[in-house]
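Can you keep this structure in mind? I'll have questions shortly.
Note that one protein chain of the assembly has been removed; the remaining protein chains are unaltered in position.
In this document, chain identifiers A, B and C correspond to the written order of the chains, with residue numbering beginning at 1 in each.
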Amino acid sequence: MIQLLLVLPLLVPLYGAILCLFCWRKLQVQMAIGVVTQLGLLTSSIFLLQVVNKQGIVTTQVGNWPAPFGITLVADLFSCLMLVVSAVVGVSVFLFSLRGLDVKRMDFGYYPLLLLLQLGVSGVCLTGDIFNLFVWFEVLLICCFVLIALGGKKNQLEGAIKYVTINFLASGFLLTGTGIVYGLLGSLNLAELALLVRSAEAHPSLVTLAAMFFLVALGIKAAIFPLFFWLPASYHTPPIPISAFIAGLITKVGVYALVRLFTLVFVLELELMLPILTYVAGFTMVIGVLGAASQVDFRRILAFHIISQIGYMIMGLALYTPLALAGCIYFVVHNILVKTNLFLISGVVAHRHRTFALRKLGGIYLKQPTLALLFIISAFSLAGIPPLSGFWGKFMLAKAGFETGSYGIVATSLGVSLLTIFSMTKIWNEVFWKKKPETTEDEIETKVEKYENRLLHLPVVFLVLFILVLGLGAESFIQFTLKAADQLLNTDIYINAVLKDVK
Amino acid sequence: MKTLILAVAIRILLPLFILFSLYILLRGHNHPGGGFIGGLICAIGFIFHTMAHGPGHTIASFFCICIYVQPRQTGQNKLSHLLRLLSANVVNRKKLKGNATYTLKLLQVDPLFIIASGLFFAASSGVAGLLLQQPYMTAYWADFYLPVFGKPGTPILFDFGVYLLVLGVILKITFVMAEE
Amino acid sequence: MVILILAGILLAFAAPQLYHWLGKYTYLPFTLFAAAVFVYLSTYVPGILQGHTYSYGYTWTPSLNINIDFYFDGLSLLFSLLISGFGVLIMLYAGGYLKGDPLLGRFYLYLTLFMVAMLGVVLSANIFSLFIFWELTSVSSYLLIGYKNEKKEARDAALQALLVTGSGGLALMAGLLLLGIAGGSYSLTELLTRGDLVRASELYIPALVLVLAGAFTKSAQFPFHFWLPNAMEAPTPVSAFLHSATMVKAGIYLLARLSPVMGGTEAWQYSLMAAGGITAVFGVFMAMQHTDLKALLAYTTISALGLLVTLTGIGAAPALQAMLVFLLAHALYKGTLFLVAGNVDHATGTRDLNQLQGLGKKMWRTGAAATMAALSMAGVLPFFGFIGKELLYQAALEAEVFGFLLLAVFFITGMVFVTVAFVLGYGLFWKKSENTTPVQHHLPPSLYLPPLVLATAGLAFGLLPGIMATPLLQRAAQAVLVEEQSFKLVLWHGFNLVLGLSLLTLVAGYVVFLYSIRLRSFAPFIDKVHRFGPNYLYKLSIVGLLYGATRITAVIQNGYLRNYILVIILTLMTLVTMALWNGEPALEFGSRMYQLRDVRIHELILVLLIFPALAFLLLTGSRLTSIAIMGMIGYTAALFYILFGAPDVAATQLLIETLTVVLFVLILHKLPAFRKLVTSYQRIRYIIVSAVFGGMMTYVMLLVKQFPIKSELKRYYGENGYLLGKGHNIVNVILVDFRALDTLGEITVLAVAAIGIFAVLKLQLGKGDNS
Partner (left out) sequence: MNLIIPVLIGAFFGVGLYLILHRHFFKLILGLILFGLATNMFIFVIVDLSRGSTAIIKRENEVAVEPFADPVPQALLLTAIVIGFAIQAFAIVLIKRVFQAIGTNDLDDLDKTDRIDQYYK
C-alpha cells in the first residue's frame, strides 16, 4: 500500500503526460486527461500526507533493493506538504490555463510539459538519493526551459537564454558536488550519507567543501543572493499560467532541497555555514524587495518579490531551531500558494486589459470588486498582515530569531516586510485604485469574454480559500510544520526509517 | 547531400543498422551496449536515410501506415465500425486491394508516439512489482532462456523503452531540423 | 463576545450586497449591530462596577500561544463602550453623509471591520491577539483613508498612514515578542502580575523602545504625527471615528494597559512625558496656523493625544485619573466637532475658516452642538471638559518631577484649546457678520442628531459626574494602577489654585482668539519650517528609497549574462575558499609526486594532444575549426573512458559527440562569423578568473582523491550484479535495475528536450499572438 502511495505522485503525472503525448493532436482529450491527472495527484498526495502524519516517515525501496544500494523514496511531513501544495497549485494553474492560454502554445505540448514538470517536483520531494535528486532537478529544469521558451517571442527567448545558461552551470555544480560526496563518502543514499558524515572518519572541511557546491547549485535554483539573476530576467516573460506555476513553485523546490540537505547531510561546521546563510538570507530579502520597489510592471514586481521571500525561508534555515524551521516550512507553503495566486491575478487583469504596465492599468477597484478583494487578501497575506497566512510565518521566524538572539536578521526581516507592504500597495494603488488612464483604449467586452473572465476567477478563488484557511485556521497547520521541523532536526528518525532493513 | 552512392548504400545499410541496434540492445545486459546506445545506432541509420532522401521520403517510407477506411454507415455504432475497420485492415487486408468501398489513407506515425510508447514501456516495466505488492520497479525474470534474446524480464522491457524513446527523440529532432 | 465579533465580520463582508438590496437604508443593520454591541457590553457594567473582572478564552493557535482571549475590566470596558457607542452614532451619521455614494457598501464594510478590530484591540487578553486586531485597524484605516480612491492625495495619505502605523506595528510586534520572552507569557492577565520580572529583564529597554514606537506611531506622537493631518482626506465620519475618538487612542490604551507591566521606570516616565509634552505643544502650535476646519481639529487632536501620553507617563494616581477623564471628555467633544465640521462641509461645500461665517441661522442645531462641544473643549464650568481640565492641573501640581514644566505645557495647550473653541463654537456660527456663507441644503436628522447627542452627553457627564462617570472611571483607573481606587469626580471643587488656573486659561485663550487672525500670519513662515519636518522626511525617504532601489537594481540586475556568471563563479570560489581555509586535510602534493610516474605513454600522448587543442579552440576564428576541435576533445574523452574501463560510457560519449557535431553543423550556417566583442581589459580579467577557477577545480579534485574511497556500493554491485541483477554488465544492470529510476528521469529529460526543440523551432508567435 505504502509502496503504491509513494510512487503515485510520480506515476500519476508521468502516465498523464504519456497519455497526453499519445493524444498530441487532440487538445480536448489532453485537457480531460490533465484534469483527471491533477485531481489524482492531489488525492494521492493528500492520502500520503495522512499516512505520513499517522505513521511517521514512510519509505519504499525502488526495485526492492535494500537501502543504500537502490534508490529510496522517502516521504516525511515536509516532502508531503510540498507535494500537496504543488498539487493544489497544479490544479489551479491547470484550471487557469484552460481559458487563460492561447491554443497555439497548447498545441505544442503545454499539457504534457506541465505534467512532467510536476513529475520533477514530486521526484525532488520524494527522493532519498543525492544523485536521483539531481536527475529530478534536471527533469524539472528542462521542463522549465521549454515552458519559458514556449511560443518563441522575443523576450521569452531572451529570458530563456539566461535561464538556461545559468541553470546549466548550476546543474554542473550540483553534479560536481554529488561527485565530491561520492568520492569522499562512497555513498549516494541520503540517510547513509547522514550516518557517514557524523562518523569520526569524515573530514569536516571536505564535507563542507561539498556543501558549498550544493549551496551554490541549489542557491541558484532557489534564487538566493547573489545568485538570483536569472529570475528577474526570465520569470516575467512567458504567459501567465506558465510563469505562475514556475514562479510559485520552482524556487521553493530549490529551498526544499537546501533545507533537506543542510539538515540531513551537511551538518558539519555549522558555525561556518549558519552565519553565511544568515547573511545570504538578509541580503536576499533586502535586494529582492528593493528590486521589487524599483519595478513598474505588475509581473516584474511579483517576480522580484519571490527573491525577497526566499530570504525569509533561508532565514528559517539559518536560525536552525525547530521553530525557525517550522517557520521556514510554513513560509514555503504559504509563499507557493500566495505567489501563484498573485501571478494568476495579474493574468486575470491582463486578460482583460492586455497589459501588465502599471501606468496603463487602473480602475479595477470599481469595475471588478471581487478581483480587488481577492488581490488584497493575497497581497496583504504576502505582506504578512495578520491574521492572514504570511503573518504566521513571519511571526514564527521572528520569534525564533529573538529566542536565539539573532536580532539583526529579525530587524531586517521586519523592515523588509514593511517594504513588502509598500510594493504591494503600489500595485493596489496603480492597478486597482487609480483611475484608468484615458490614453489607453477602453476594452470592449463581449459576452464570451465576460464568461471567460468569470472562469479565470475560479482558480484564484480556489487558492484564496486555501490562503484563508492557512491563515485563519493556522493551528493545525502550524502543528504540522512543527512536527515536520522536528522530523528534520531529529535525523535519526529519517536514518532509521530508510536504513531499517539493513540493520 | 543527396548523392547516389549514399542513397543506394543506405537502402541496404538501414536494415543492418536496425538489426545491429537490436543486437546491441539485447546484449546490453551482459556486454557493453544497451537501450540507449542501441536506440542511437538505430536512429543514426534513419539519419543517414534522411540525409540521403530528405525527411519527407523517410517519413513516407518508414513512418506511415496505410490503412483502408470506409465511412461509417448509418445505423452502425462507433465501436462496431472500428472493429470492422480493424478486421478489414488486419485480417482481410490483401483482399481489399481494388475494393471500391474502401479508400486508402496514410496515417503518419509521429516520432512523438515512439517517444510516448518508449516512456510508457519504461514506466510500465516497473508496475508489475506494484501489482504484486512489491515496490515499484521490482524486477521479474522468466525462468527460461530464449535464443538470441536471452532471459526475458522486466528490466529488458525497461531497456526496450529506453531504446524506443531514444530512437523517437533523435528522429524527432532530425526531422524538425531537416525540415528547417 | 467572539460570536459578536464573527457576526461583525460576516456583516462587514455582506455590506456591499446589503447596499445592493437596501439602498439608502443600508445604515440600519450596521447601526443596529453597533447598538447591539453597546447593549451587550453594557450588561457587564454592573458586574465591573462591583469590582469583578471577566475573561473568556477561545483557543486559536495554542502551539504559538496565540489565543483569542477576552478580558473585561474597567479599562477595556470603558474603551469598548466608547467605541461601540461612537459606532452607533457614526454608522447612523455615515448613512446620511455619504447618501447615494456608489461605494457606500464598501464603506460600511471597512467601517464595520474597523469597529470589530478596535473592539478586539481593547478587549484582547492575549498580547498577540491584541496585535492582530491592532494591525487590522491599520489596514481598515488604510482602506478608509483611500476611500476616495481616484484622488491622488487620498491614495498617498492612505499609503502614508499605512506605512507609518505599519512600521510602528512591526516594531510593536518585535516589542511584544521581547516582552513575551521577558515575561514568559503572552497572556495579559499573567503579564500584569509579572511587572517586576519584566522590568528587571535585560530585554526591558529594547522591548520598551519598540512598544513605544508602536504606540507613538498609532497615536500620532511627534515626530510620527504627520500622517494624521493628511489622513483627513478620509470622509468626515471616518475622521471623527478613527482619527479622533478611537483608533488613535489605541496607542493610549496600549500604554495604559501595559503601564502596570512596563511602567514606573524612569525610562518609561521620561520618554512618555517628553514625547507627549512636545506633541501637545507642537499640536496646538500647528493648529493655530491652519484655517482648514479638519486640519485644525486634527492638530488639536494630536495635541490632546500628547496630553494623554504625558499623563500616562507621569504614572501617579491623579495623573492617570486625569488621563481617563480627559480621554472621555476629549472623545466626546472632539467627535462632536468633527461631525460639526462634516456638516458644515456637507452643507456649504467648503471647510475653509476664512470663507465660513454666520452659519448659526441656517444650521442652528449643528451650531448648538458645536457650541456645547466647544464649551466642553474650553473647559467651561458645567461641562465635562471642565472636570478634565481641573484634574489636569491637579495632576501637574502633584507631579513628582517636572511639575512646573508640565503645568506650562498644560496651560499652553489649554489656552489654545480655548481659542479653538471660540473659533468653532462662536466664530463660525454666532459671530455677527455681513455676508453669511450660503447654505446649499438643509441637513437631515441623521446628520445633526449624532453631534447633538454627543454634545449633550458631554454636558450630562459634566452635570452628573458622580452617577455617570465616576464608577466606571474608578474601575478603569484601578485596572491601570492595579490597586483599589476611590476617587470621586465632582463638578465644583471650590475656589482654589486650580480654578484660578482654569479661569486664567479661559481669559488667555480669549485674548489669543482676538488676535488669532494676526497670529495666523505667521503661517507662511511656519510652513516653511515645517516643510522640512517629518512629512518632508517621509517624502524624501520614499523618493530616496525608490531612487536608491532603482539604482541598486540597475547595477545588480544589469542584463549582462557574463556579469551574472562572473558573480556566480566568484561566489563559488569564495565559498570554497572559506570551506578550505584552515581546514584540516590540506593537499599533500609532495608525498604524491610518485603518482606522476604512473603514466603510460599513450595516455600521455592523449593529454599532450588536448592541451594544444584547447589552446587552438581559444585562438581560432573559424567556426568549423572550433567544431572540429570540440569533436576531437569529445572523442579524446571517449578514449579516456575506454582506457579506464568504461566501454559503455565511451560508446555513449562517442555517439553523443557525433550527434552534437551534426547538430552544430546543421545550425552552423545560421549563425554569423565570430566578432571580437571583448575588450582586452575584460579579456585579461576573464582569463584570470577562468584560470583561478580551473585551478580551484583541480585542487578540489586532487584533495578529494587524496583519500581512498571506501565504497560499499561497488562491492555490493560486484557481488550481486549477476546473482540478483541477472546481468554481467554491471553498469547496465545499475542503469536498468539498481538505479532504474535515474534512467527513467533521464529519458524523461530527453523526451522533453525533443518536444522543446520541436516547439522552439516550429512555434514562433509574432507580436499579435498574445495570450
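One rule holds for everything that comes next: contacts are C-beta pairs under 8 Å (C-beta built on N, C-alpha and C of every residue); 3 or more make two chains touch, one makes a residue touch a chain.
Please read these numbers as outputs of a predicted model, since none were measured by experiment.
Asker: Taking the complete complex into account, which shown chains does the hidden chain touch?
Answerer: Counting the whole assembly, the omitted chain is in touch with A, B, C.
Asker: Identify the residue among C:495, C:581 or C:611 that touches the chain left out of the display.
Answerer: Within the whole complex, the residue contacting the unshown chain is C:611.
Asker: Among the options C:15, C:370 or C:749, which residue touches the chain absent from this view?
Answerer: Of these options, the touching residue for the absent chain is C:749.
Asker: Since one chain isn't shown, list which residues of chain C touch it in the complete complex.
Answerer: 550, 553-554, 557-562, 565-566, 569, 592, 595-596, 598-600, 603-604, 607, 610-611, 614, 617-618, 623, 626, 630, 633-634, 637, 640-641, 643-649, 652-653, 656, 659-660, 663-664, 667, 670-672, 674-675, 677-678, 686-687, 689-691, 693-699, 701-702, 704-705, 708-709, 711, 713-714, 717-723, 728-731, 734-735, 738-739, 742-743, 745-747, 749-750, 752-753, 756-757, 760-761, 764
Asker: Residues of chain B in contact with the chain that isn't shown?
Answerer: Interface residues of chain B facing the absent chain: 30-32, 36, 173, 177.
Asker: Give me the chain A residues in contact with the hidden chain, please.
Answerer: Residues in contact with the chain left out: 131, 134-135, 138, 141-142, 145-146, 149, 152-155, 157-162, 164-165, 168-169, 171-172, 175-176, 178-180, 182-183, 188, 232-234, 236-237, 294-297, 300, 357-359.
Here is the rule we use: only the chains that are shown with their structure count from here on.
Asker: If you average the CA coordinates per chain, which chain's centre is most distant from that of chain A?
Answerer: Following the centroid criterion, the farthest chain would be B.
Asker: Distance from the CA centroid of chain A to that of chain C, rounded to the nearest Å?
Answerer: 26
Asker: Would you pick out the residues of chain B that each touch at least 2 other chains?
Answerer: 112, 115-116, 119, 123, 126, 137, 139
Asker: Which positions in chain C touch two or more other chains at once?
Answerer: 737, 740-741, 748, 751, 753, 755, 758, 762 - these are the residues of chain C that touch more than one other chain.
Asker: Taking the touch rule as given, give the residues of chain B at its contact with chain A in the complex, in rising order.
Answerer: It comes out as residues 110, 112-113, 115-117, 119-120, 123, 126-127, 129-130, 133-139.
Asker: Within the complex, which stretch of chain A touches chain B?
Answerer: By the definition above, chain A touches chain B via 3-4, 6-7, 11, 14-15, 17-18, 21-22, 24, 60-64.
Asker: Touching residues of chain C toward chain B in the complex: what are they?
Answerer: These residues of chain C touch chain B: 647-648, 651-652, 655-656, 658-659, 662-663, 666-667, 725-729, 732-733, 735-737, 740-741, 743-744, 747-748, 750-751, 753-755, 757-758, 761-762.
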